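These notes are about the structure you will find just below.
For this depiction, one protein chain was excluded, whereas all remaining protein chains were kept in their positions.
The first chain written gets the first letter, and so on, giving A, B, C and D; residue counts start at 1 in each chain.
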Amino acid sequence: MLTILFDGIAYGMLLFILALGLAVTMGLMNFINLAHGAFAMAGGYITVLLMQRAGVPFLLCLPLAFLGAALIGAVLERTLYRPLYRKPHLDQVLFSIGLTFMAVASVDYFMGSTQQFIQLPQWLRGRTEIGSGAWTLGMGHYRLFIVAVCAVLTLVLQYILSRTRFGSRLRASVDDQRVAAGLGINVNIVFLSTFAFGSGLAGLGGALGAEVLGLDPSFPLKFMIYFLIVVAVGGTSSITGPLLAALLLGIADVAGKYYIPKMGAFIVYLLMIVILIWRPQGLFVRQGGKA
Amino acid sequence: QGAPFKIGLILPMTGQQATTGRQIEAAARLWIAQNGDTVAGRKVELIVKDDTSLPDQTRRLAQELVVNEKVDVLAGMGITPSAMAVAPIATQSKTPLVVMAAATSSITEASPFIVRTSFTLPQVSVALADWAPKNNIKNVVTLVTDYGPGIDAEKYFKERLQFNGGKVPESLRVPLRNPDFAPFLQKVRDLKPDALFVFVPSGAGAAVMKQFGERGMDKAGIKLIATGDVTDDDQLNDMGDVALNVVTSHHYSAAHPSPANKKFVEAFQKANRNLRPNFMAVGGYDGMRVIYEALKKTGGKGGGPALVEAMKGQIFESPRGPVFIDAQTRDVVHNVYLRKVEKKDGQLWNVEFDVIKDVKDPGKTK
Amino acid sequence: MSDVVLSCAGLVKKFGGITATSHVTLDLRRGARHALIGPNGAGKTTLVNLLTGVLEPTAGRIVLEGQDITRLAPHLRVRRGMVRTFQINQLFSSMTPLQTLALVVSQQRGLGGTFWQALGRDRGVTERSEQLLERFRLAEVMDIPTEYLAYGKRRLLEIAIALACDPRVLLLDEPVAGVPAGEREEILQTVAALPADVSVLLIEHDMDLVFSFAKRMTVLVNGAVLTEGDPEQIAADPRVREVYLGHGATAGEEAPAHA
Amino acid sequence: MNADRAHASLRSATRWRLWEPLLWVVAFASPLVLSQYAAIVNEIAITALFALSLDLVLGFTGIVSLGHAAFFGFGAYAAALFAKHFMPDPLVGLAVGIAAATVLGAAASFTVQRGSDLTRLMVTLGAALILLELANKLDWLTGGADGLQGVVMGPLLGKFEFDLAGRTAAWYSLTVLLIFFFISRRLMHSPFGATLKAIRDNRLRAMSIGIPVGSRITVAYTIAAALAGAAGALLAQTTGFASLDVFEFHRSADVMLILVVGGTGWLYGGVLGAIVFKLMQDFLSAITPQYWTFWLGLFLVVLVLVGRDRLLKPWTIFRRGRAA
Partner (left out) sequence: MPELLKVDRLSAGYGEAVVLQDVSFSLDEGATLALLGRNGTGKTTLINTLAGATRQHGGTMTLGGAALHKLAPHQRAAAGIGWVPQERNIFKSLTVHENLTAVARPGRWTTDAVYTMFPRLAERKGNLGTQLSGGEQQMLAVGRALVLNPRLLLLDEPLEGLAPIIVEELLRAIRRITRDEGLSAIIVEQHPQAILAISDRAVVLDRGTVVHSGTARELRADPALLDRLLGVAR
C-alpha cells in the first residue's frame, strides 16, 4: 500500500517536472507553448548523446540538458517567439505546433525513429524496501531521486517567485506588456530569461523522464496531453498549484490502476473533467483578498 | 516490354508507428536491390505512401493508387484497421493486398485478395503457452495492452496455458496511453506468480522490462516471458542489461542461425546505417518475394486474381526459416522460435533455443 | 408602496474578509432621478453588481416591481427592464457601433433568437440604431470596429447600449467619466429626458452633474448607507462633507465665480 | 437618408460575393474534371464540414475545443453501426449520425459553460478521450481497436453506387457541405449569430443586454455537434469503415489547425484551411513520406510569423487600412 502511494508520488513528481516548464511559459507568461514537449525531448536527446557518444556521467548530463534546452529556448525566443507574445492564443497554438512538427521530423532525420535508452548509473538502479506485509514500502532509487530533485526545484522556484521582485515583474509584463515597459520593466529581458528558464526546466524534465517514459521522436506529441492536464488542473497562477495537481493525479492514477485496473484509462480524464467543471480556474488559484 | 508493374506500398512513415514503416520500406528496397527491378520482362515500380496510421487515409491512398496509378499490387498496412479499411477496395478492384505488418488474426478473412507475410499474434502466444508448463512455469499472470492485438494475445495464451495444465490467476490490461507501468507491475509482484506474460506494442516493451527489473521482480523469483515484440530487434541492443535472459517467442530473430538470414542481416545493416532488421523488415522482405514470384508465375502478365492464385501455396526459405503461404487461408505458416536474450560480442541478441515447427494461425482453426 | 420600482433590503456582500456591502436598504421610486455617491471603494459598483445579478449577495433581498429577483439570472433582469452601464467599458471589441446597436435593439425587440433573417433586415431596428448613433455622435464612426475608437467614443457607445435596451430602471455607473466637459451635460440631459416613468440611479463623482441631475441622493460609506435625502440636505450634511465632498463643495475652490 | 446608410451597411455584410458561387461551381465540377482527385475532394469536403462546425463554436462563440472529434467520432460510429445493423441507406444513416451527435452535443454542452480557454480545451479533450476509451472497451459493439468492419453502404438515393474512384462520394459530401454551409451562413448573419459574437467578445456585457448566455452557448454547441456528426457520418459512409482514430486527439487538433490556418469567424476559414492543409499534406507526403511533417511545420511557423491574414486573405490588408 505504501509502495503504491510512493509510486504515485514519484509518478506525480515526474509529471510535475515535465509540466513545470510549461507552467512557467504557459501559466506565468500566458504563452500557449505546445512546443514544450520538443524542449523536453531536446533535453532527453542531449542526455542520450552525451552519455552514449561522449561518456559523460548521468548526473552531469542533467545540468547540461537544462543548459542546452535553455540555450535553444533563448535563441528561439529572440528569433521567433518574441513577436508572438502579442498575438492571439490561436496563433501561438499554430506556431508552436508547427515548431513541434519540425522538431519531430528533424530528430527523426538525425537520430532515427527508434527509441533511445539511458543507462542509469548503478546507484540509481537499486531499490530499498522497508517494513513488511501490507505496510511494505518499496522505493526504487531512481524514483526517490526524482522526488528529491523535484522537491528542490519547487523550493528554489517558489523562492524566486515569492521572495524576489522577479516574479511580480514577470506577471506585470504578462498582464500588460506595453504599460510594464512604460513603467521601467525591461520586458524583453524578463521574457527572455523566463522563457529560457522554462525551456531549461523542460529539458531537465525530458532528461529525467526519458528513463521512465521512453524517448523517441514522437515524444513531444505523445505526452503533450499529460503536461496540459497538469497545468490545467493545477491552475496557471502559481507553482504549487501544478505540483499539487500533479501529485493528486499521479497518486489517483497509480492507485486507480492498482485497485481498479478496469477503470485504468478513465480515472485521470474523469478526475480532470470533474475538477475543472467544479473549479474552472483550476484547483489552486491565486486568490488574494486578504487585506 | 509491357507497362511497369506497380506496387503501392502504404505504410505509417511518421508518428508512433514510424519504425514499422521504415523497416518495411528498407526491406522492400533491399529486395529490389538484390533481385533487380525487372521481373519477367516487366519493370517493377515501388510507390511508397505515408498513411500516418490513419485508416481513412490508408483507404484514400489505396483508392488513389488503384484508380489513378493503376497499381498491380497493394502492400504494407502498418496496423489492423488500415488493412481492414483497404480490404473492400482490394475486393472491389480485384487488386491483391499483401499485408506485411498488421497481425490480427481475422485480417485475411476480410477479402479474398489479402495475402499475409507478417505473422499473427495467436501464433506466437500459443507457442509460448506450450513451452512454459514444460519448463516449470505453471502460474502465469498476463499483462497486455488493452486493444485488439493485446486481447488476442491474452486470450490465446490463456486458453492454451490452461489447456496445458497451467493457471492464470489474473489478467491485467494496460490502457493504450500509459506512461507508467508501476501499478500493474506492483500488482503482479504482490500476486507472486511463476512468470509474467507480456504483450505490449514494441515501443513500450523496454519500459516494461526496465521497470520489471527496477522493481526487483526477477529477484522475487518472477520470470518475464513475452511475445517477440517486447524484445524487438530494432531496439534490443539499446535496452541494456535489463533485457538479459528474457524469454520470448517469435517467428523471427535477427540472430536466426541460417546462411540466408546472415546474408539478409548483413545486407540490410549495410544499406541502412547499421540498423538491425526486425520482424517487420522480414515481413516486408518476404512480401516482396511473394509478389515477385507471383509475377514470374504469371509470366509477367499480372492481373489480380491470377496474382493471388500464384501467391497461394508458395513455399520458400526466408531469413526467418521455412515459410509457406497457406493456399486456403492465404495466411503465413512458419516456425515459431523460443528465444532468450543473450549478449554476444557486446551486443544483445534474441538467441533461439527451441522451435515449434510450422505453426498455423490458431485463430483460423475455430 | 406601489411607486417603489426597485428596492433592496439588508443587502450584504462579502469578499473574503472584506465587507463591500453591509446591510444596504434602498428604494428607487418610479421616475426617480436618484444619485448614489460615496468615497472610492464605498461599495457603489458592488451594489450595482448585486442589483443586476453580476454578483450574488451574501444576504438580503432584491425586489423589482413587486417581484423577488434576488436569485434571478442577470439576463432575465434585463428583460424585466433593468439595465446598467459599466464603470469600466464593456464593449464588443470586434463589432462596429452600428452592429452593436443593431444587435442590442434586435435583442431588445425579442428578435435576438431570430436565426433565419439577417441582422439588418428589420427596418425598425436599423432606424432605431441610426437614431441612437446620431444622438451619441457616433454616426461618423459607425463602421469602425469598437477596438479602434478613441476612449471618449467608446464611452458614448457604452451609454448608447444601455439606452438601446429601452430601460425602465437604468443604473448608471460613472457614465460620463472620460467624456469631455461639454458633452457631459448633454448626455445627462438625454438621460434626464427619458420618459417620466423610467427610474434612474446615477453613480458619479462629478458633483456639478450630480447636483444638477438628482432629485434624491443616497450616500454610501464603507459599504453601508450613511444618509439619504434631497440634494440640499446632503450638501449641508457635515458628515458627508467630512468623508466625501470635502470643502471645495460643488464646483471646486479654485473654480471661477460664475460656476 | 441616414437610416438607409445604416441599413445598407448592415446588409452589405450578408450579401453573397461574386467569388462565392464561383467557388462552389468549381468545387462541384472538380470530381468530374479532375476525376483522379475525387477521393481527395471527398476528404476535403468532409474536413471542411468538420472545420466549419468548429468555427461555429470557436470562431463565432469563442469557445475553444480540443475534443471536437468526440462528435465527429460519435456521428461516424452511429452512421456505421446503423448501416451495419439496420439499413444501408446513406441518407437515413446520415440523419442518424447527425441525430446522435446532436444529442451528445446537447448533453455535453454543460461542460463548456464556464471556465477559461485552457479549462475548456482540457474538458473537451478529456471528454473525447473518454469516448475513445469507451469505444475501445465496448469492442463487442464497435470492434474495438480493429475497427468496425462489415459496413456496406447502399446506393445513394437508391440509384448512385459509391464508385471506386470516389466521385459519388465526393458529390455526396460536397452537397452535404453546401447545405450545412448555407444554413450556417444564414445563422451567423442573423441576430442569433450576432448574439453569439457578442458572447465571444464580452460575455458580461452580453448578459447585461439580456442575452441568455448559457442557453445560447448550449444551442451553438449543439448545432456545431450536429455538423461535426454529419462530417463523421460522411467519413464512415464514404469509407465504409469506422475505427477508434475518429475519436483521437490529433483529429481534434488537426481540425483546429485547419480552421485557424483558414481563419476563424468567417465560415470560409474551414473550407479554405481544409483545401490548403489537405493538398499540402498530400503534396508534401508524396515527395517525402518520412519527413513531410517538417515542411508542414515550417509552413505553419512561417504562416504565423508572416501573418495569417496577409498570406491567405490578402484583401483584408486594405480593409484594415480603411478601418483604422
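Note that a contact is a pair of C-beta atoms (placed from the backbone, for glycine too) under 8 Å apart; a residue touches a chain by one contact, two chains touch by 3 or more.
Everything numeric in this text was worked out from a predicted model, so none of it was measured.
Asks: Going by the contact rule already stated, which one of C:R30, C:R135 or C:H205 would touch the omitted chain in the full complex?
Replies: C:H205
Asks: Among C:T25, C:T58 or C:Q87, which one touches the chain that has been omitted from the display?
Replies: Among C:T25, C:T58 or C:Q87, only C:Q87 touches the chain that is not shown.
Asks: Of the residues C:G60, C:G152 or C:G229, which one touches the chain left out of the display?
Replies: Considering all chains, including the one not shown, the answer is C:G152.
Asks: For review purposes, identify every residue of chain A that touches the missing chain, sorted by number.
Replies: With respect to the unshown chain, the touching residues of chain A are 165, 168-169, 171-172, 174-176, 178-187, 237, 286, 288-291.
Asks: Residues of chain C in contact with the chain that isn't shown?
Replies: 15, 18, 38-46, 87-88, 150-153, 174, 177-184, 205, 207, 243-248, 252-256, 258-259
In this section, only the chains that are shown with their structure count from here on.
Asks: Count the C-beta pairs in contact for C-D and for A-B, then report the pair with the higher count.
Replies: When A-B is set beside C-D, the one with more contacts is C-D.
Asks: Averaging over Cα atoms per chain, report the distance between chain B and chain D in Å.
Replies: A distance of 37 Å separates the two centres.
Asks: How many angstrom between the C-alpha centroids of chain D and chain A?
Replies: 32
Asks: For chain D, which residues are shared contacts with two or more other chains?
Replies: Touching at least two other chains: 133, 290-293.
Asks: Using the touch definition from the top, list the residues of chain C that touch chain D in their complex.
Replies: Answer in residue numbers: 52, 54, 73-76, 78-79, 83-84, 86, 90-95, 98-100, 102-104, 106-108, 111-121, 123, 126-127, 129-130, 133-134, 139, 142-145, 148, 161, 164-165.
Asks: Help me check something: in the complex, which residues belonging to chain D touch chain B?
Replies: Interface residues on chain D, with respect to chain B: 36, 39-40, 42-43, 133, 136-137, 139, 144-147, 149, 164-166, 235, 239-241, 243-245, 285-286, 289-293.
Asks: Considering only the defined contacts, which chain B positions touch chain A in the complex?
Replies: That would be residues 14-16, 18-19, 22, 146, 172-180, 182-184, 186-187, 203-204, 206-207, 210-211, 213-216, 234-235, 238-240, 273, 275 of chain B.
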